[in-house]
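Only a single protein chain was left out; the remaining protein chains are all shown in position.
Letters are used for the chains, namely A and B, taken in the order the chains are written, and counting of residues starts over at 1 for each.
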Amino acid sequence: MRMPALALKRKQWEPWAFASPALFLIGLVIVFPLAYSFYLSLLNFDLAVGPDAEFIGLRNYTEALTRDQRFLESIWNTALIIAPALVLELLLGLAIALLLNRVTHGRPIVTALIAVPAMVSPVMAAMAWRMMYGVKFGAINNLGRQLGIIDVYFDWFSTPWLSILAVVLVDIWHNTPFMMLVLLAGLQSIPQELYQAARVDGASAWQSFWSITLPLLKFTMAVGVMIRMIDLTKIFGLIFILTYGGPGGSTETLAFNTYLVGFKDFRMSYASALSYVIVFGVLILTLIFMRISRQREARAA
Amino acid sequence: MKRLRSATSVALLLVGIAMLGWLAVPDRAPAARPYEGTTIRAVVNAEYVKYSLTLIEKDLYDALGVKIETEVIPADAFVAKTLLEFNSGSSPWDLIMFGPSNMPDYGRHFEPLEPWAAKLKLNFAMDDIVPVFAKVMLRFNGKLVSMPYDGDIHIMYWNKVAFERPENQKKFKAKYNYDLKPPKTWKQWDDASEFFNGWGWDGSQNKLFGAGASYKPSGSGYSYHWWRQRFFAYGGNYFDANMKPLINSPAGVRALEEMVKTIGFYPPGVMLFESEEPKTMLVKGEVPLLHSWTSTGKRVGNPGESVIVGKAGFGIVPGAEIDGKIVHRPAITPGRGMAVSKYSKKIEATMKVLEFISLPEQSLKIVMDAKTIMDPWRVSHLRNDKFRKLFPDADKYLDAIEQSFPLLVPDPVIPAADEYQRKLSFEITEALAKRKSPKDALDTAAKEWDKVTERRGVDKQKAFWGEKLHEMKQLGIEYHPEWAAKAK
Partner (left out) sequence: MMRRVGDGLTYAGLAVALVFFLGPFFWILTTSLKGNEDFFAYPPVWIPAEPSLSHYVALFTRSSGARYFTNSLVISSLSMFAALAVSLPTAYSIARWKFGGGFLSTLLLVLRMLPAIALIIPIYIMYKMMGLTNSYLGLVALYTVVYIPFAVWLLVGFLRDFPVEIEEAAMIDGCSRLKSLLRVVIPIIAPGLAVVALFAFIATWNEFLFAIVLTGIETKTMMVLVTSFTTGGTDQFYGEASASVVLGVLPAFAVAFFLQRYLVKGLALGGTKG
């Protein structure tokens, strides 16, 4: 005889009791600081000048968005890094996922190996590549000279454009595996019958790819791209170790500039405002992106 | 009876001698070390400095029983992190290494030395400190709060092979119409770096480079030092008496334009070079010219890594020819000092440690070692026989340093010095990276300087700067707007 679900009858307080430690901690360590940070952004607290601060309303925000050349440039620099990185990570990730999907033996081990770069800290990735980019003793220059591709030492950070390229390359190495894994999961959820049916109808591999794989992968791709985009706007450790924002200010990204303002100039209030601008910016980007992909889906349906 | 008496006298005599002997022989066991078991915490901004402290740690322990535990905060974060700690009223460190140009921001957190010197009878050998360092590195609000640790200045180094090869001299004369000699003016420096770039001036087939420099914007920014020495030679100064920045005056623009025009003659990677890379290139014979910190000299003379031992020249940094005379303006860049934190719980022990590491013999060990990049700051360092014979031409090296002393230009030692320097270095590297014109870069820097001055309080800054302006005037350094155009 089946017992009634008496054991499952929930006492009103139980869910709360179970969840309360987490809720309490989240409130203390995340919600409260965020609120405090917003409050700070409305003051002019500057640790270098002294402990006193006065309320100045939204002045920090207007300054950041209209008068702070360096901050506006950091937005541009971040965009310059995000665009090629996103596109290339998507393409490369897709290519590798497609290849992996065809492999039957040993796929788990190869997947795991390729996934490793995505699991190391961006700081480690940057340090490894920084040494590889080394002008005199780095792996890339040494290899290039040995293969005869270059004849003198090549400096990857000699011009702003080259530096951005160098940063993008490291990010691609670091994060393509993630994109690949997401896409691979998406690929594996496409029913095989669709491909079989297409082959019966005489479709070539290319046609199957274009009319079956891509459309069914769209949602997965969108998710992957969105997650990467959000992460790319926060890029920090990579810049810190690889270029420190240089040469000049060409690789100074949003988060890095905010860090300099807060922890080198000690302008805590202004830095808080900057970080909120970043948060709002990311929020808007995400909403735009979601709207676009929903529109696309509606049209495709 | 007689035998007993003589035996007793002999015995007494022996005992007497034994007693005398026991009193005369020094104690086998060492006297208890006064601070046995104490560990004090030091904070420094580079592994090199930590290494330098290890050179004296054994002697320190033998003398005082004190051990030093050193934390390294990389130069990038050093000022920020240490000041953040101090400004909130505490610090985990007892002994602080700091950059003297930041004294106005640090000074109020340091424990004055004189009361303790009187109490503990400390001897800092003040007369032995090179006067210009004594002026710049020791005092806050008139009180003595620190001792020098590293006497950073810039001098010029050149590769004799490059300058003395007859073929080189012929080629140079043909192209530039004057004799090839180690440059005395910036124009000559730029000509030489252009001349030497891109071929084997040492007689080999290698593609070598024209000159060395460091331009990375990390820490407080390196490019500022390279720019500054031209800027001041062309008559510049940091601010006028009203705190208006003068960095974007024609002298500054000219200095930066020259740097931008000649950057092609410097090795690839120069935009992100920190202090050591160009030194390595110099001692490996890849650049013939470098003006850089005095620690370079020790690397030049180190046969373990240098190929130019005995083949290097040392001199004063180039200047500008004004009305027939050459004006040199080498920079203090910026050196390091050591101070005791006011918030330390072991002030007495730390004072003794500070005295110890500042002793002429101990500090000599530090500044003589090639791996420490610490530089001489005592007169006795410069005159020390062992140092003068440490490597071929070491005496000429030390003389060049001494000759530079009267000409040195200090940093703007006012509050927010670190910020001024950083903002300026950033803009200089923007121009060097060709992202802005030199004029735009310096104008932006001047605007940033105004913003910093405003945030700190214009009147406060004016007061601090007024003092420094006066000091510099006494050293003969003043703003000369007309020099920029006529300097040769």
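Here is the rule we use: contacts are C-beta pairs under 8 Å (C-beta built on N, C-alpha and C of every residue); 3 or more make two chains touch, one makes a residue touch a chain.
Everything numeric in this text was worked out from a predicted model, so none of it was measured.
Visitor: Among A:V49, A:L80, A:V168 or A:L181, exactly one should touch the missing chain; which is it?
Guide: If we include the chain that is not displayed, A:L181 is the one touching it.
Visitor: For the chain left off this view, which of A:L58, A:V87 or A:A112 is in contact with it?
Guide: A:A112
Visitor: On subunit B, where is the contact patch with the chain that was removed from view?
Guide: The list for subunit B reads 41, 43, 45-48, 69, 71-72, 74-77, 84, 88, 92, 218-219, 273-277, 280.
Visitor: Please give every residue of subunit A in contact with the chain that is not shown.
Guide: Counting only subunit A, the missing chain is touched by 3, 5, 7-8, 10, 14-19, 21-23, 25-26, 28-30, 33-34, 36-37, 40, 95-96, 99-100, 102-103, 108-124, 127-132, 134, 136-137, 139, 142-143, 145-146, 173, 176-178, 181-182, 184-185, 223, 227, 230-231, 233-234, 236-237, 240-241, 244, 254-255, 258-259, 262-263, 268, 271-272, 275-276, 278-279, 282-283, 286.
The criterion applied here is as follows: only the chains that are shown with their structure count from here on.
Visitor: Can you give the whole-Å distance between the Cα centres of subunit A and subunit B?
Guide: 42
Visitor: Taking the complex as given, what residues does subunit A use to touch subunit B?
Guide: That would be residues 46-49, 69, 135-136, 152-155, 157-160, 243-250, 263-267 of subunit A.
Visitor: Using the touch definition up top, name the residues of subunit B that touch subunit A in the complex.
Guide: Subunit B reaches subunit A through residues 76-77, 79-81, 83-84, 87, 105, 207, 215-218, 267-272, 416, 419, 422, 426, 429-436, 444, 455-457.
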